[in-house]
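One protein chain omitted, others in place.
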Amino acid sequence: MRRSIFLIIPALLAGCEGRHNWLASAGAEAQRVEDLFWVLLVGAAVIWGIVIGAAVYAHRRQVDPSLETQARRFILWGGAVFPTVVVGALLVWGLVILRDITSDEGDLTVRVDGERWWWRVIYETPEGDVVTANEIRLPVDRTALFRLTADDVIHSFWVPALGGKMDMIPGRETTLALTPIETGNWGGLCAEYCGGAHALMRFDAIVMEQSAFDSWLEAEAQPAEIAAGDPGFEIFQEEGCGACHTIRGTEAQGPVGPDLTHLASRDKLGAGIYDMTPENMARWITDTHAMKPDIDMPPYPDLQGERLDRLVAFLMSLD
Amino acid sequence: MTDEIDLSRLPPPEPYDEARDKAQRKRLMDVWREPPGWKIISAVNNSYIGKWYLLTSFAFFTFAGILALMIRMQLAVPGNDLFSQQLYNQLFTLHGTAMMFLFAVPIFEAVAIIILPEILGARDLPFPRLSAFGFWCFIIGGIFVCGSIFFGVAPDGGWFMYTPLSSDPAYSGLGTDIWLLGLSFIEVSSIAAAVELIVGVLKSRPPGMRLNLMPLYCWYVLVVAGMILFAFPPLIAGDLLLEMERAFGWAFFDPDRGGDPLLWQHLFWIFGHPEVYIIFLPSIALIATMLPTFAGRPMVGHSWIVLSAVGVAFLSFGLWVHHMFTTGLPEISLSFFSAASEAVAVPTGIQIFCFIATMLVSRVRPSVPMLFAGGALAIFVFGGLTGVMVALVPFDWQAHDSYFIVAHLHYTLIGGMLFPLFAGIHYWYPFVTQKALNARAGKWSFWLMFGGFNVAFLPMHWTGIMGMPRRVWTYDLSDGWALLNMVSTIGAFVFAAGFAVLALNVLWPRGKAPLVKRNLWNAGTMEWAAEVPDKPWGVRSIPYIHTRYPLWEQEGLVDQIDRGEWFLPDAEEGKRELIVTDILDARPLFVQRVGGPSFLTLGAAFCLGASFILATFHLWTITLIFGAGFVGFTLWWLWTGTSLIPEKPEKYAGRGLTLPTYAQGNRSPGWWAVFITMTGDMTAFMGLVFSYFFYWTALPDFLPSAEHLPSFAWLLVGLALLIGAWGMTVGARETLGRGQRGLSMALLIGALPVGALGIGAWGWSAYAKGLDPTAQSFDAMVWMLILWPALHLLLNWVMSLYVAARIKFGHCTPEYRADLMNLALYSHFLALTVITIFALLALFPLLMGVGS
Partner (left out) sequence: MRHGSDEQPRHFTPPGDAPRVIDQGSVWILVAAPSIWAAHFLLSYWVAAIWCAKAGPMASLVEPRWIIVALGLISAALIAWLGVIAVRRYGGVFVIFEEITESSERGRDRFVGHVALLLCVLSVVAIGFTVIPGLVFATC
C-alpha cells in the first residue's frame, strides 16, 4: 500500500465531493430516478421493518390456536395481495418514467465511440463534425442526444450525476438522452467491464452555460495553432506520434489514438485519470504502462532530457 | 386398475424373530458395505458421494472466498497497488465463476444427494454410479478451472464472459478457453445430477407417498432439477458457439462478419437468471424442512409453498433481459422483462409469509439452525426489496454494473442461499455424523458472519450510489469512495472469521464424542428414522407412508422399520435393491437393482475430463484418444451394470407384495432418465433455434439471396434419409418385440449408413453452395445446425451398435428389451430435431420469400 492510512483519513472526509453521485441532481433524468429512489428507499425500509417485526413477534409469542384465522389472512393479504398491488403500482410508475426520459431527439447530438480504454467524442454541428476525446462539454438545460458505438468490445457510457448509463456495443448504435440542469465538472465512467484497464477508463463531463459552451465548441472546431518550425512538433513527428494521433491543421493525421488538436484544453490526461500537468505528461510518454497498464500506446523511455521537455512543452501548448 | 394393491390393507408382518433379523442385517450389511481402504474412491453410495460432494463444494467456496478477501484487500484504500490490474481481473472473474458454478449449484446437488434418498425412505438414488460420475467430473473440472490462477492464466473476462471481449482471441487468452471448456464439463455433471434427482423424486418415493403427501423438500428438488434442465442447456449451446468462434473462427459474435455480441448475452442470461433461483430455492427448501421441526407442527400453507416454488420456477425464465436493460433494446421489450421481474416478487412473498405464519401459530424452539434461518430472512428480505428496485428500468440504468448491484446480489445470494445452507449444516450435521456440533461456536459464527456481512455489504449500496462501477481494480481518493470501501473490507474479514469458526466447528475431530440420540430434533421427516450409529443401507426396511410427517403421524413406524416389518428387509440375492414406484401415487412397480462400487465411473470421468482439458490446448489427437477412452469406459459400465436380465422374473418384497425384478419402457427409471436428458438436449437445441431467429430479427440481411442458401433438394433428400434411419430404429424395436432378433439387428446396423448418407446430403447442400462458416453468421449457423445432428447421429451409431451387440449376446431379448426401448426414445428426439432443422434451413427462407 503506497500511502499511509493516517494520511488518508482527513483526505477521506474532504474527498466526498460526489462527482459521480446519482443523487447529485445535476441532470433532469437523474432527478427522475432520484425521486423514485427516495420513495423506494422509505418504502423498502418500512416493508422490511414490518416483515422482520412480524417474524420476531411470531417467534416470541405463545401458541394461540385461535390465531389460525389471522395467520390465514396474513398469508393471503400480506404475502399475496399486498406485494401484487405494490409491485404493480411501482411497475407502472417505473414504465412511465422510462417513457418520459427516453428520447430520440436532442438539442445537440454527440457521437461517442468507446475504445480500449478511452472515448472518441464527435460533436455534430451544422459546419461539420468536431472531433475531440476523453472530455465532454455540455450546455446546461439542453438535451444532449448521445449516439453511442464501440469499436472493439462492449463499453458502457455513464455520467451518474446526469442520468443512467447505456452500453456501447460493437456493430450497433445505442442512444441516450441527457439533460444537465446544473453546471459543474461531473465524472463519467465506463460501467461495463471491458478487460484490462477498465478501471482507468474515465472522462470529465463539464456542464457549462450556453454561451461559454458555444465559444468552447467554436474554439474546439479550429485547427491547432502551431508556430512554424516548432521544435516540439518536429520531435512529435520524428518519434512517429502522428502515425496514431491527429493534430488538425498539421500532417499528423493518425486515426488510432485520441485526437490531440486541443489536448491541453482538457482537464485530464489518459482518459480522465491524471491531471493535465507537464510532469504527468512527461511520465505518460516515457513510462506509459506504469500509469495505465495494457494500453496500446508504446512507452518512449529513451526520450529524455531536452527532447522530452520540448515535446511536453509542445503538447502543453495545444490549447 | 384391477390388479392394484391396496397398500392400506396389507397382511400383518411376520412375528419378530431375532435370529432372522440378525441374518437379514448381516446380508444387508454385506451388500451395502463400502470397499475398504483406498478403494473407497470406487464407492457410489449416496452417503459417501454426497459427503464428498459437499466437502469439495465447500473447498471451492473457501477458495473463492479467499479470492474475495484479496479483492477486498486491493480495494481497501485508493490507489492501491497490492495486486496488478491483470491479477485483479482474474481474481474477480474466478471469484464469481467459482462461487456460482463450483459452489452454489453443486452444493444443491451435494445436499440433495445426501438427504433426498433418506427423506424418501429409499436406500439410494436410482443411478448411484451416475452420481459418482457427476461428482468426479465436478472435482476434475473444478480443479482445472481454479488451478489456472496459479499459472497466471485464469479467465479474466468477468464471470459472464461477454463477447467480443471473450470471443476475439486478440482480447482474451487461454483463460477464456479454460473457462468455457472447464465449465461446460461441470455443466454436464450438473445435468447428470438433475436427471438423477428428478427420477429420484418421481420414481423412488416410498410406497404410498402420493403427490399430496410428498415432503416440501422433494417438491423443491423436483422444481429446481427441472429448472436446471431448461436453464443450463442454452448456456451449453452458447459455450459451443463461443468455442467454435474462438477455436475455428466461426462467425457468431463478430459484427464485422454478420455476428452479434448480444446473442451471447441472451444465451448466457437465459441460463443466468434462472440460475439465481436454482441457487435460492434449494436453500429455502432447507428452511421449509427445518421450520416444521422446530415449530413442532406441519407447515402452514404447504400447498401455497408448492405453488410459489412452481410459480417462481416459471417466472424466473421471464427475467433474463433485466441483466440487459442497458443494451439499448426497445423500451417495450425491456418493459416485459421488468414486468416479470416485479411479478416474481409475489410468489417469493408468499413463501416468506408462509414461514412467518407457521411461526405465528406455534412456539418455535430456539436453536442454532433457527438463528441462521432468522438471519437469512433479515438479509434476504432486504435483498428482495432492492431487487424490486433494480427491476425498474430507469432505476436499473443507474444501478446496473455499479456497486449497488454488487450489494444487491450478495444480499440475495448470501441471505437466500448461504445462511439457509449454514442453518442446514447445523441441522443435518448430527444426521450425517451422529455427533453434535458445538452450539456456542455456532452462535459465535452466526453473529460474526451476520455482523460482518452487513458491515461489508450494506455500505456497498451507498458506494454504488456514489457512482463506483463494479470490476474496477483501483480508484482515486478524489472519487470519495475510500471510507466506504475500507468499511466493506473490514466487514469482509469479520465475515471470513465467522466462516472460519463454522468450518472449524464442522471439521473438528469428534472421534470420542458421544453419539447423539436418534431423531435429535424430534423431526417428522423420514431421514431421522436412520439408526444411530448409522448403517450403510439407509433404512432397515422400506415402509409404507401415508402421512406428510411420518415420524410424527405414523405411530411406531421407527420400530416397525427396525424390526424389518416392511418391504425389502433382506438382500437374499446379494444385490443392492430399491423399490421403484409410480409418479402419482407411489404404487410399487418393481424392484430395481442398482450398481455397487465401481472404478468404471472414475475412469469415464477421468477420460472425459482429460479430453476437455486437452481440447483447451488444442491437442486434438490426444483429445480424441481420451474421448475414445471415455466411450470405452462408459460402454463397459453400461454393459456390465445396466438392464441386466434378472435371475428370476419376480421376487417377494415382504408383506404379501410380489414385485417384478425388471421393467422397461416408461416404468423403468432408465427410460425416464433418457427422456429427461433428451428434454435437456432439446432445450440446448432450442438455444440454437433461438440464435437463428435472433439473427433474423436483429440483422436485416441475415438471410442471404437464394443462390447462397443450402440447396433445397439436397436438404429434402437428407431429411428423407434421416427419417428413414429413425424409422429403421423404431422398426428394430417392433421386430425384436415379435421375436425377430436377426431382422432387428439388421435394421439397427442398416440404419447406420442411411443416417450417414442423410447427414452427408445435408453437408453437401451447404458445401456445394460454398457456405463458409468463417465468413458469415448465416453460413456459420447453417453449419452449426448440420453439425448438431451429426454429433447426435454419431452417438446414435454407438448406441445402435451397442444394442445390436446386446441382442447378439443375449442381453437384450424379445422380452427384456429396455436397451432398445431407450434407444428408440432417443431416436424420437433426434427425429424431432432434424425435422425442426429442415424447417429452419429449407422452409423458413421459402416462407420469407428468399428461397428458390
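Note that the chains take the letters A and B in the order they are written out, and that residue 1 is the start of every chain.
The working rule: contacts are C-beta pairs under 8 Å (C-beta built on N, C-alpha and C of every residue); 3 or more make two chains touch, one makes a residue touch a chain.
What you see is a predicted model; the values in this text were computed from it and never measured.
Asks: Using the definition of touch stated at the top, determine which of B:S204, B:T293 or B:S338 touches the missing chain.
Replies: B:S338
Asks: Based on the whole complex, identify which of A:R72, A:R248 or A:R283 touches the chain you can't see.
Replies: Residue touching the absent chain, from the options given: A:R72.
Asks: Of B:K435, B:R510 or B:H546, which one is in contact with the hidden chain?
Replies: The one listed residue touching the chain not shown is B:H546.
Asks: For chain B, enumerate the residues touching the unshown chain of the complex.
Replies: 1, 3-5, 8, 208, 210-213, 300-304, 306-307, 310-311, 313-315, 317-318, 330-333, 335-336, 338-340, 342-343, 346-347, 546-548, 581-585, 587-590, 649-650, 659-660, 662-667, 671, 697-698, 733, 737, 815-816, 821, 825
Asks: Across the whole complex, list the residues on chain A that are touched by the chain not included here.
Replies: Where chain A meets the chain not shown: residues 68, 71-72, 75-76, 84, 88, 91-92, 95-96, 99, 104.
Please note the rule applied: only the chains that are shown with their structure count from here on.
Asks: If you average the CA atoms of chain A and of chain B, how many Å lie between those two points?
Replies: Spacing between the chain centres: roughly 40 Å.
Asks: Taking the complex as given, what residues does chain B use to touch chain A?
Replies: Within the complex, chain B touches chain A at residues 76-82, 84-86, 89, 156-158, 162, 164-165, 168, 171-172, 255-256, 259-262, 300-301, 304, 326-328, 331, 334-335, 338-339, 342-343, 345-346, 349-364, 374, 377-378, 381-382, 385-386, 388-389, 392-398, 400-402, 465-480, 482-483.
Asks: Provide the residue numbers of chain A that touch chain B in the complex, in ascending order.
Replies: Chain A residues touching chain B: 1-3, 5, 8, 11-13, 15-23, 29-30, 32-33, 36-37, 40, 44, 47-48, 51-52, 54-55, 57-59, 61-65, 67-68, 70-72, 74-75, 78-80, 82-84, 87-88, 90-91, 93-95, 97-99, 101-102, 116, 148, 152-154, 156, 158, 160-161, 163-167, 169-172, 174-175, 187, 189-200, 273, 293-294.
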